[in-house]
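Here's a structure for you.
Every protein chain except one is present and positioned as in the full complex.
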Amino acid sequence: MLPSASLLESFQLSNFTAMLVIYLIAITAEAMSGALAAGRRNMDIFGVVVIAFVTALGGGTIRDMVLGHYPIGWTQHPEYVYLVISAGLLTTVVARHMIRLKQVFLLLDAMGLIAFSLIGCNVALELGYPTVVVIMAGMITGISGGIVRDVLCNQVPVVFRRELYASVSLTVCLMFLGLRALEVNPNISTLVCFVGGLMFRLAAIRFHWRLPMFSYQQRWD
Amino acid sequence: MLPSASLLESFQLSNFTAMLVIYLIAITAEAMSGALAAGRRNMDIFGVVVIAFVTALGGGTIRDMVLGHYPIGWTQHPEYVYLVISAGLLTTVVARHMIRLKQVFLLLDAMGLIAFSLIGCNVALELGYPTVVVIMAGMITGISGGIVRDVLCNQVPVVFRRELYASVSLTVCLMFLGLRALEVNPNISTLVCFVGGLMFRLAAIRFHWRLPMFSYQQRWD
Partner (left out) sequence: MLPSASLLESFQLSNFTAMLVIYLIAITAEAMSGALAAGRRNMDIFGVVVIAFVTALGGGTIRDMVLGHYPIGWTQHPEYVYLVISAGLLTTVVARHMIRLKQVFLLLDAMGLIAFSLIGCNVALELGYPTVVVIMAGMITGISGGIVRDVLCNQVPVVFRRELYASVSLTVCLMFLGLRALEVNPNISTLVCFVGGLMFRLAAIRFHWRLPMFSYQQRWD
């Protein structure tokens, strides 16, 4: 009944609500990016929906399968499935106008990457996995949907070649675990990870930061 | 001991037997289609067997892994494994004659698609998943074997681009759930789905029905 407890509770609730809203924005943005990739391969409407689905929900699915975390999230939340299917279909209608919203889209995508990473870390933490697995769970959630999208579109996954994307996920996971070890309030910690991750990602896009490339062309046979 | 109960029992038994026979025909037909795809990529005998296996049994495997339904079907039925391996190897011998049986093959493949879809729906229903997951389980069982086959053969999955195939699976799943909601006898319901699905699939092949295509070629970078 103390004011501070009540305040903290309402803050935590709003934090939870904020994460859910960001998650829903994230899967919508990922579904739309998947649909555009399908369109680049001239897929039919069914292909668009599948690629939208795996891009948005594939990362969490692979994380849950690797961690043995059943039932898998979206199987208990049909509304997520309807949302990503709708986002995929909507994209086929509004695609021609989307390039004008490029900046918005990149922002939503960056928010999604960070939200996915934090959610993935939390799932592995609750299951009691060791630290390196927690980080990998965050990164798997953040980037493997896009990897499956690219494999199904028959191309080398863009995340293995282009500007910092996976590195943002890794940084967010490390910040999150570091702040947790310092026993920082979870809400503040989430906020710091969000702001820090977002700034890192946007700077990486703006200044074309990349990881060093490894090129190896010797033939062994 | 009532005649009607006994009749119903024998009808259900024959329904179960019929589904099993159709399932065995289905995995044989899918294994053969997988072997042909491997041959188009000049694979060796081992590659043929692997592609035959994943085409025939990969869909059910992915469904079980997504639903957390262990042990996975074929691990408890070695005879299925031997059947699909044999079908794959046999295909390398009879391949040159198979084109003459094209019509038969398309019919078996369509029967397989429907059987897989119905089996997938049943598995998810028994595990108590929500409706949209039941439908997805049916479709995953029906089509994801072919998707993995195409990924391993390094091409964009044909099911994302060509005439109605996934749509037949979706229609069968929807019919099955609709008839179930109307409390129609399961045997009659299965029969109706089979006949309806088969007619839809054969009409789609005959008249080259396709889903609308989504083509998007704008570059964002």
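Labels for the chains are A and B, by order of writing; each one numbers its residues from 1.
In this section, a residue touches a chain if its C-beta (ideal position, glycine included) is under 8 Å from a C-beta of that chain, and two chains touch if they have at least 3 such contacts.
Quick caveat: nothing in here was measured; it's all calculated off a predicted structure.
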| item | value |
| --- | --- |
| Identified contact with the non-displayed chain, of A:27, A:147 or A:175 | A:147 |
| From B:56, B:136, B:153 or B:211, residue that would touch the chain that is not displayed | B:153 |
| Residue, one of B:81, B:125, B:184 or B:198, that touches the chain absent here | B:81 |
| Where the unshown chain meets chain A, residue by residue | 65-68, 129-133, 136, 147, 151, 154-157, 159-162, 166-167, 210-218, 220 |
| Missing-chain contacts mapped onto chain B | 35-36, 38-48, 50-51, 61, 65, 70-72, 75-76, 78, 81-82, 92, 95-96, 99, 102, 151-154 |
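The rule is short, and it goes like this: only the chains that are shown with their structure count from here on.
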| item | value |
| --- | --- |
| Chain centre separation in whole Å, for chain B relative to chain A (CA means) | 32 |
